[in-house]
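I have placed the structure first, in the form of structure tokens, so that the comments after it can refer back to it.
Only a single protein chain was left out; the remaining protein chains are all shown in position.
Note that the chains are named A, B and C in the order they appear, and that numbering of residues resets to 1 at the start of each chain.
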Amino acid sequence: MNTHHIPSSKKRMSRRQPAEDTDQTGEARLLTVEHLRQVQDLITLLRKNNLTELEIEQQGFRVRLRYEVGVRPATGSLTDTAVVPPQGNQSLVKEATPSEEDTSGLVTITSPIVGTFYRSPSPDADPYVEEGDYVKKGQVLCIVEAMKLMNEIESETDGRIVKILAESTKPVEYGQPLFLIDPKARA
Amino acid sequence: MNTHHIPSSKKRMSRRQPAEDTDQTGEARLLTVEHLRQVQDLITLLRKNNLTELEIEQQGFRVRLRYEVGVRPATGSLTDTAVVPPQGNQSLVKEATPSEEDTSGLVTITSPIVGTFYRSPSPDADPYVEEGDYVKKGQVLCIVEAMKLMNEIESETDGRIVKILAESTKPVEYGQPLFLIDPKARA
Amino acid sequence: MFKKVLVANRGEIALRVIQACKELGIKTVAIHSEADSEALHVRAADEKVCVGPAEASLSYRNIPNVLSAAEITGVDAIHPGYGFLAENAHFAEVCESIGIKFIGPTSENIALMGDKAKAREIIAKRGLPVTPGSLGELRNEEEAMQAAKKIGFPVIIKATAGGGGRGMRVVNRAEDLSRAFQAAQAEAKSTFGHEGVYLERYFLEPRHIEVQVLADYRGHVIHLGERDCSIQRRHQKLVEESPSPAVDDKLRRELGRVAIEAMKAVHYRNVGTVEFLLDKERNFFFMEVNTRIQVEHPVTEMVTGIDLVKEQIRLAAGYPLSIRQQDVVMTGHSFECRINAEDPEKFIPCPGRVTKYRAPGGFGVRVDSAMEPGATVVPHYDSLIAKLITHGKDRQEAIARMRRALGEFVIEGINTTIPLHQKIFDDVDFQKGHVSTTFLDQLLAP
Partner (left out) sequence: MFKKVLVANRGEIALRVIQACKELGIKTVAIHSEADSEALHVRAADEKVCVGPAEASLSYRNIPNVLSAAEITGVDAIHPGYGFLAENAHFAEVCESIGIKFIGPTSENIALMGDKAKAREIIAKRGLPVTPGSLGELRNEEEAMQAAKKIGFPVIIKATAGGGGRGMRVVNRAEDLSRAFQAAQAEAKSTFGHEGVYLERYFLEPRHIEVQVLADYRGHVIHLGERDCSIQRRHQKLVEESPSPAVDDKLRRELGRVAIEAMKAVHYRNVGTVEFLLDKERNFFFMEVNTRIQVEHPVTEMVTGIDLVKEQIRLAAGYPLSIRQQDVVMTGHSFECRINAEDPEKFIPCPGRVTKYRAPGGFGVRVDSAMEPGATVVPHYDSLIAKLITHGKDRQEAIARMRRALGEFVIEGINTTIPLHQKIFDDVDFQKGHVSTTFLDQLLAP
């Protein structure tokens, strides 16, 4: 099942961070896929047994794991939860969002309401913005129609539209990312 | 709930055996499946004995485990399996078995059948053996009565009776340890 | 029949509705807040829409977002469950106006029954028994005092817009009336946004008896017998059963007749519940109508074999009642325990991560729950996490089964009310059926 909406980029970054950390630590020895799998196994062991610390050293390779209370995110990224088979549960967000690297430093404009996304004020009008356009804070980026009302969504920042993440005339849900804006880009 | 019986000491030894074996094989790989199993065994050891820390080093292989009390809820922290509330589930083995250190190198004589344990051939006779006695392989140590039949249990080894683990006239289950014998002790 | 239904709720009742839809071959859309994106009800549905942040007023109670979700997913109907928008007449009205069927009674039914004082007035005018008390809203303290003196103390002051024990005050003596009147008005205002109150005679150790009613669009109305909800803590139901040990066949027929007449008087549609108070002399009095599927509906399902949620959907789709009154047979006895994520002694909600979860099974045991191992009980909503329901050939077997099932239920990581339920079901008076709405307070008294 796809995630149906994406939390703010900050949250996502904190979840992914460890991946980069581990890449850097592998200086003395190149970490293989096998190594990572084993470390994962050790983590599983640690968690399964409610340990707070686990350290292993062998032939110059040392792994030390620590678990501090309250550090872990509420919804475990290693999903302990039982999952009902998908059975075609559809998310409104069909595509995967861009990877972490792309969004760091970017501002995500999300939909504040549930409705239908329109890039232009009327079917025969030009879109409010295109990818690559420079926008000003407060400039209208799109419309989300809900309950027959057209809600204009404004940019939260000056910057350049890096990516338009939703498709015109398609439904969007609360919190769904609509635009990626690079606030550092200047025209 | 207490463990209700202990496997024969041979089995226990064979379970530990791989610890040494795999050290030799684990040269190319960091950790083998066997290693993980051993770490799990160590964790079990740590928790069964209510230790907070355990560190082992052998031929370049070092394991350190820490468990902090009060970090997790106490209920069921020792088992992964969901536990039905005890409700007075009684085990035939009331006492905790001697700790690991005591039994290393000792031979455990277990009950081969379910029945009632008797230390003497009749109520007014002397016990077959007492703690501290030296026994010969094949010597009768006790009787386990089952189905009105008196089954004589013989010693599997020469040695000295270190401890008698069951109480006379009390029921014993299959595999329940009855005697600890030190096979190295000579009269 | 509907092709696709949006379930405007969460937790066990959302899953319950999704299960009913699946069995009817209807597609489902789940809505959820940001706090519930991983919840089981969301994964069980065919589609899902995030409608807002964790706060219910901004998500599950957010009418524009819920209706937009219904529109963009193209559903025919919305099932509101209980709580949230279930008894919101405005929401039901907007649904009707935009051509999305609200699975429940008409908005007029909801509006009328939402005004408890008005409802009492209508029922009393039909000559049906209501609790002695004021008719209509009390305009001031003087009116309250007049009414109280007429019926005699003790009296209970209730919010006309009330429910769930909020805005209620018991008054034992005339000199306490003024303060209680003001306090009840203030609580009613802050909780329901409307300060209107009324008063009734306060009965000592009454039973809370309610009658389940089904009504179709042709005006046919039947009842499915009663539920006894006397085990309450601060007007919050904890254990329900059907049938009531205090109701015999004759009284059941009488309760059913009055309930049907009351519902016909207000042109009620879909499922609803008529609540009565039963005193020690087995006199019963109309209290109010609940215009929703209720938390405790399973006990009625267990004894009648009728799937109330499916029936609710069928009725909303315009089908006539599939059962006649004479076909309704109550077989055996059923109990429901509400398992809440609460400290069982202090009743403080206990959110957190469920580390272990295994529901009991076997013959005569039903569990309605959206819990699972690893799930998180979030602090934003109701603390109800599971309903444990048993059925037996008689009350004794249903009790024995509940005691067995409570012992099997494994929920770790959070506190639950399971120990309290065990205490209740171990109690000899409870086992004999000698209970009233004050039972639990007495059981818990130090």
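Definition applied: contacts are C-beta pairs under 8 Å (C-beta built on N, C-alpha and C of every residue); 3 or more make two chains touch, one makes a residue touch a chain.
All values reported here derive from a predicted model rather than from experimental measurement.
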{"item": "Residue in contact with the excluded chain [from C:G219, C:G305, C:G318 or C:P379]", "value": "C:G305"}
{"item": "Full-complex contact with the absent chain, from C:S57, C:N283, C:T331 or C:Q442", "value": "C:T331"}
{"item": "Contact with the hidden chain (one of C:A265, C:A317 or C:V367)", "value": "C:V367"}
{"item": "Touch residues of chain B, complete complex, unshown partner", "value": "1, 3-5, 7, 79-84, 87-92, 113-116, 146-147, 171-176"}
{"item": "On chain C, residues whose C-beta touches the chain left out of the figure", "value": "15-16, 19, 22-25, 44, 298, 301, 305-307, 309, 331-332, 356-359, 361-369, 372-373, 393, 397, 400-401, 403-404, 407-408, 410"}
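Keep in mind that, in the parts below, only the chains that are shown with their structure count from here on.
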{"item": "Where chain B and chain C are represented by their mean Cα positions, the distance between them in whole Å", "value": "55"}
{"item": "Centroid distance [mean C-alpha coordinates] between chain C and chain A, Å", "value": "39"}
{"item": "Centre distance in Å when chain A and chain B are each reduced to the mean of their C-alpha atoms", "value": "51"}
{"item": "Chain B: positions in contact with at least two other chains", "value": "none"}
{"item": "Chain C, residues touching no fewer than two other chains", "value": "373"}
